[in-house]
Structures are given as structure tokens and as C-alpha cells.
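All protein chains but one are shown at their positions in the complex.
Read from first to last, the chains carry the letters A and B; within each, the first residue is number 1.
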Amino acid sequence: MDSEFEPNIPIYVQIMNDIKRRIVSEQLKPEDKLHSVREMSVKLKVNPNTIQRAYRELERQGITYKQRGMGTFVSGDISVINNLKREMAQDVLCNFMRDMKGLGFSPKEIVEIVRENIREDI
Amino acid sequence: METILKCTDLKKSYFRKTALNGLNLEIKKGRITGLLGPNGSGKTTFLKIIAGILRPSSGEILINGNRPGIKTKAQVSYLPDRDYLYKWMRISDAVNFFDDMYDDFDKEKAGEMLKFMNLSEDSKVRELSKGMSEKLYLTLVLSRKSQLYVLDEPLGGVDPTTREKILDAILKNYTEESSILITTHLVSDIERLFDDVAFISEGRIVLFGNAEELRSERKMSIDEIYREVFR
């Protein structure tokens, strides 16, 4: 994660999102250990309490769990991760749809354009 | 959460001008607080009073329940905004001085931090560049296991690489047992370190709050809030 944060979103949320992204894209695998709060704080140059808050929230959402004395780990539950993936995809799609409609594309045109772009990727 | 610093209606005037005009501030244990304001707003005056080297004209200031004095000097680690070591000293002399004078000084930690900062113990203090001096002073201050660290413009006048190292050192040094008060007018580099921020203008706190909350409420970075407050 680069050290640039957006001013409009709370930092702890941005940190959470970054961790979620990395879990979903499998940079962080199930049962992987996250950096300690202190390591993360030094790495990102962010207040440790902010990191703490992000971690707490992730635990609350069941995406990670804490093991006393050992640290914070990515959940081993695949369904949790898949749900997360779907949730995040949904967010991306919502934004995409909104932006495309804002540009004046009709749903049919949107499908067409997506198909073209995917074809190029394959 | 315990309060480490409590300041009520603090005033400091010199014959012609008033540096502090009723300053109120409370810092709790384990919090990193930013004191933000332009030059001349009273930041340095306030910090010097906390360090016990300046007397307030009126008002109350308590550090762990004590007025500034010998007892608090042992609990407060102060980074001044000027050169203050004896010119004849080498870095090793400065380290030994702190080790001798302060019970809470950790000589080993100092040695490690000096290495991290690329400073050699044999160097003469008066031959250090501004950046190296800053790194040295910070090392001395952070190597004490104090309850309250008071840093006056730790990032002033140093290059970006040094700034990184300084921020690193501050964060590495953080514990829940102590609090850190940092003044700066270079807000964007350091704002993510703060739990709370206090904006000081003309000797008074004009805005105080949790950094994240302020950012959420106003949808701006602390830097942008700063610019707005001090337009």
C-alpha cells in the first residue's frame, strides 16, 4: 500500500479496505498473519491507535481473528472470504454503473463495452 | 484513561506581549497529540512551560498531578527547537550525560537508534549538519522511558529522508504507557500520526478533536483544516 491516503475517508477505513483487497486477491491467504499493530504503524506512518481500530473492526466483521500473544490472522473460513469478495465486487460494480450511466451509456451499451474489453483481456 | 497533562487557563505574558492567553488542554495516557499553529502562536512557549524552564504568569498546569518542577522533569522528555548541547561534546558524551542525569534513560536503546539514524558516537556535536543534529536530539529524547514526550518541531528544516527516519523513530518508540505532544507547522507529513489535534492561535486553543473524527466531519485532511483555520 502506498503512503498516500485520501483525505475524505477515515484512515482506518482505508487501511481496512486495503487489507480486504489483499485478502480477496489472495495476496493474503487464509490463516496468514497480519503485521503487528506496531509494525503496520511504522510501515504506514500511521498512529497505532488508528491501526488498532482497523484491526478491531476487521475482527468484528469476522474477516480476521486474534490469537492471544500471537497476533491477528486472516480468517480460515473460505465462505467469509468469498462473501467479502462478492461485497467488494458489488461496490465496484455500483460505482461503475453509476459512472457509466453518468457518461450517458445505456445498459445495453454498457454490456457491449464490457464484452469488448473482456475479449481483449482474454 | 489517565490524564497525563492538564492545563487550565494558562497564561504567559512578557511586558509587551502575551504569548499564552488562557490555554486549556488535556492529554491522556497513550495518545499522540498534535499541537498545530503558525509561528508565534504560542506553541514553543507552552512546551517550555511543560518542560519546566519557563514560569506561567497565571493558570494551572499539572503533569501527572504535579506542577512543573524537579519531579516532573524526571517524567517529561523535552525536545527543544534549538541546539542545546555543549559545543565540546561528542555524541558519546551527550549519551553519557543523559545516562547520568536521567534514571529512565536507556543507553542500549540510544545506541541502536544512533545506528538506525546513521550517526557515529565519535562525531563531534558541533560538526553535525542540521539534519544530523535533529536526529541526535530526537535519539536522546526518545531513549528515555518517559511518561510525556514533548517534541518542538521535530521535522523542522530536515530533508525528506531524515523526516522519514524521524517519523519512524517516533512511532517505534510509542507505547500505551506514555503520551507524545508534537508541535509542527508542517502538517501533511505528520498528521496520520496524531490521535488528537489541537489548533493553537494567539495563545489559545481554537479547535481540538480526534483527528479521524475531524477528518470525517469535515471531509478534509488535517492539513486542509489547518489552512482553513489559519487562513
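The rule is short, and it goes like this: a contact is a pair of C-beta atoms (placed from the backbone, for glycine too) under 8 Å apart; a residue touches a chain by one contact, two chains touch by 3 or more.
Here is the rule we go by: contacts and distances are computed from a predicted model.
Chain not shown in the complex: UniProt lists it as "ABC transporter permease", one of "ABC transporter permease", "Chemotaxis protein CheA", "NrfD/PsrC family molybdoenzyme membrane anchor subunit" or "Trk system potassium uptake protein TrkA". The undisplayed chain touches these shown chains across the complete complex, B. If you put the hidden chain back, the residue from B:73, B:172, B:185 or B:218 that touches it is B:73. Within the full complex, the residue among B:35, B:85 or B:166 touching the omitted chain is B:85. Although one chain is not displayed, subunit B still touches it through residues 14-15, 48, 51-55, 70-71, 73-74, 78, 80, 82-86, 88-89, 93, 97, 100-102.
Please note the rule applied: only the chains that are shown with their structure count from here on.
Work out the mean CA point of subunit A and of subunit B, and you get 35 Å between them. On the side of subunit B, the complex with subunit A involves touching residues 30-32, 164, 167-168, 171-172, 174, 192-195, 211-212, 215-216, 219-221, 223-224. Those residues of subunit A that touch subunit B in the shared complex are 5, 7-8, 10-12, 38, 41-42, 44-50, 53.
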